[in-house]
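The complex appears here minus one protein chain, its other protein chains still in place.
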């Protein structure tokens, strides 16, 4: 599987890009002697004009490069954690609905549908506004609006796996239903979930940046969305302030998408997967 | 001078309503200032000028104010305007709806209309600043024939406001624009000059700048673009700007510091905050050089300002000393920024950085407008940004923030920091009811000297909001209230 | 079951869902810190307790929570969205004023994204493995990865400020007094940038999906049958592959179309588009509960409506549904 994955050029570009972003995020404190909030030079310093400040300074004279590196931390963290939380909500719910069917399914799906019916960006805005923007509330809000598709996907997968004969075989072997779900059914649904998760991280990063752009970011955490939001009013006089974080988002999301597609191909040699729920 | 023409002016945010008697926030007044009028206007030295009142007298004891109204004034629906409308507005309508005016009206004994063109305000005791209360935002005159006996808040006519002003309401396309047209029956001959005015709703600051650049709008009232954009716009050909028109309001910004609890209850901590902040940096960088670093509670452009006070220059060492002296233990303090856009956000970030550099553990609490109102009025903050209008007189716009009688939960427009100083309270009260300006000046100078040492709040900056407009627009700002006072005199050069 | 009873039963379910949404939203909003009375008072520049009490009473906020909730649900049941005290107008009217602009924007974006997405998806799948396929898919991926608001800012900068080709914000030229065709043209010009920025993102989604679906369907046995008949490549793609491949795209599109209504907040903000997304955002800041609730309910209704429409479309396209399993 790794072989198939690594032979996919796009996916490898994605991996390299993502690794770069992750490394920068991890080593940000080592790479920069100052925090992203420190006012180190005169404001609006153009990129590539001063040593030590390769990407220039922002409206308050803070180092854009350092902001970018610290911003990576927040974006990745929010992306990963919210995806994890969404999986923690969506997978069990979808699995139970798909496996037990009947009223469990009906109930779970009504519940899911209900969340899907509220436009999700609007819901995220309301949630963040209500709980006040902190990294935690933003992450949770993103998770809350992103779990329904997971639940639907897992449900669909579980329903199809549940009908496979090896599940009947396990029942004949006398395994209990929860055990069948855990050991026989769920392991067979992981590949689409992994693929979906990689794409969700990308979407979450975009969502966080959109919230930040609207002023609903955590004011104590530097993020790319914050940078663009803060820079939009000076977009005319200081293009680099919104350009670099914009590119950073594009590349990271691109990387995650490439990886997702690579995984999709690698985990699905027969490309026979249907209906992404 | 020239007849005709059209102006497009940015209004931000979109006003909740245009009935000035019910809502008096900035955007509403900007638009409704063309529709409604009051008895007086004020020039840039804050001297009263005629408006609906042609002339007026104040008795020597300072207790009787008599106004003579213009003849032949008509409401926009054609009904005649009379003294009865004034009495209804001031005594009935606004008493119920207008909290700020209500405070001034406590000094008033009676309001009467001896005839159709005369109104008399009889005061219980002298109140120096009373003459400053006849501005359109403070005392808008509303039509009695429409509102008398109705539920003001839900009166259907609120959607199509009727005033006496130079422009009539025509159309409001929500989210887009408000259209006003010339009042052909205006009582001043030849005025107004403009045919129509469009107030444009553009929610994004960058888009507003673009709108001005591309010629879509002609006037950017103060605060509608971020300060960073101002130099760029004013450098364009044919673009003018002015800082005038804010004398009456003289907005002054500060941070409330919670005097009740936490480190901010210690005066040394509050002084340390003052020393830790590089306020000149903020003025130069965040405000792009606009405005002036504040020295105390009174703005330098208003009448009773005194600079004979302790100066808190940027001095981190001193701040650290003070903190060491009080034994600051690193307890976290929350900064509540004013949710009014990027400038304020950056400002809070700069302050947080300044504070953390002297060892104060500060973090920013983020909220929207509703949350800000809630937190400040519930006293749930450590440091909170705010700015307030001074309304031309310390007794109207300053004292309310420092006297103990104004400590009350539920409103962000009073003594929110919880400062209590009975001695000063008395001095504030005495200064308000002195009759001559000279006496008052002395009293206020003393108050300022004392309060600045106590640092109940961290005074930041006298704000300046330049109005940006195309140079062919003439007489845009003619009073101390600026374009909020209406476009009665404005005209466009061909 | 006949189509009519189907629609009726769907409508009933939808109504129940909407009611549940109304209750949830109501609880959610009231959990938010901030009080509309204080906000309104705050905006007035001065306030005292008397005023705030008055306001609270007027808004009905002085009553216990469950009474407020009960009243709200009651009024929703009678299809009454309530009154916005802040804006001094019935919520239904406020929404009705804004909804057309949002629908215009989102439907245009929707059509653009669907048409372009499917066209490019088909084109890419026909050239699978070739350079032009890689180019198209990479481009789509880029659109997909670009933050919407950033793209919007850049678009305004380039097309409106630098090139001056298109208006950068607003719904129409204010006060130009255009009527009829001239007005339509004027609105169309204003529509281009926001619709494109909103549409391109979704175009990328549809394109990827169409391409994948086309490729998948082209592996199916009946395609081989079609080839064996002697049909040409384009004819096979058009008559056989596309028709089958489009179904999942339709489903997704139905889901998205509804989401667009509430999801255009960013676009509406950047382009000063007077739609309900912005109405919601601004009302949220003012805790204008009734208005937010109204917007939520209306956009949820849109989502449900679009879902029903998709279902019906799906059934029309695919004869298998609607007959036996």
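As written, the chains take the letters A, B and C, and residue 1 is the first residue of each chain.
As a convention for this text, a contact is a pair of C-beta atoms (placed from the backbone, for glycine too) under 8 Å apart; a residue touches a chain by one contact, two chains touch by 3 or more.
We take it that contacts and distances are computed from a predicted model.
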Among "Cytochrome (Ubi)quinol oxidase subunit III", "Sodium-dependent bicarbonate transporter", "Peptide/nickel transport system ATP-binding protein" or "Heme exporter protein A", the UniProt name of the subunit that does not appear here: "Peptide/nickel transport system ATP-binding protein"
Neighbouring shown chains of the undisplayed chain, as defined at the top: A, C
Omitted-chain contact residue, chosen from A:9, A:23, A:169 or A:182: A:169
Sole residue of C:9, C:50 or C:132 that reaches the chain not shown, by the stated touch rule: C:9
Subunit A, residues in touch with the chain not shown (by the definition above): 164-166, 168-176, 179, 183-184, 187-188
Touching residues (missing chain, whole complex) on subunit C: 1, 3, 6, 9-10, 220-222, 224-232, 235, 239-240, 243-244, 311, 315, 317-325
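Note that in this section only the chains that are shown with their structure count from here on.
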Graph class of chain-chain contacts, one of line, ring, star, complete, other: complete
Chain whose Cα centroid lies at the greatest distance from that of subunit B: A
Most centrally placed chain, judged by C-alpha centres: C
Chain centre separation (subunit B, subunit C; CA means) in Å: 39
Distance from subunit C to subunit A - Cα centre to Cα centre, in angstrom: 22
Per-residue multi-chain contacts in subunit B, two or more chains: 204, 206, 339, 367-368, 371
For subunit C, residues contacting two or more additional chains: 32-33, 153, 161, 269, 284-285
In the complex, subunit C residues that touch subunit B: 32-36, 38-52, 54, 58, 85-89, 94, 97-98, 101, 153, 156, 160-161, 164, 167-171, 174-175, 269-275, 278-279, 282, 284-287
In the complex with subunit C, residue positions of subunit B that touch it: 6, 8, 13-14, 16-17, 19, 22-25, 96-100, 102-103, 137, 153-154, 158-159, 173-177, 179, 196, 198, 200-204, 206-207, 210-211, 213-214, 216, 339, 367-371, 373-375, 377, 389, 408, 410-413
Touching residues (chain side subunit B, partner subunit A) in the complex: 204-206, 209, 225-226, 228-229, 232, 281, 285-286, 337, 339, 342, 345-346, 348-350, 352-353, 363-368, 371
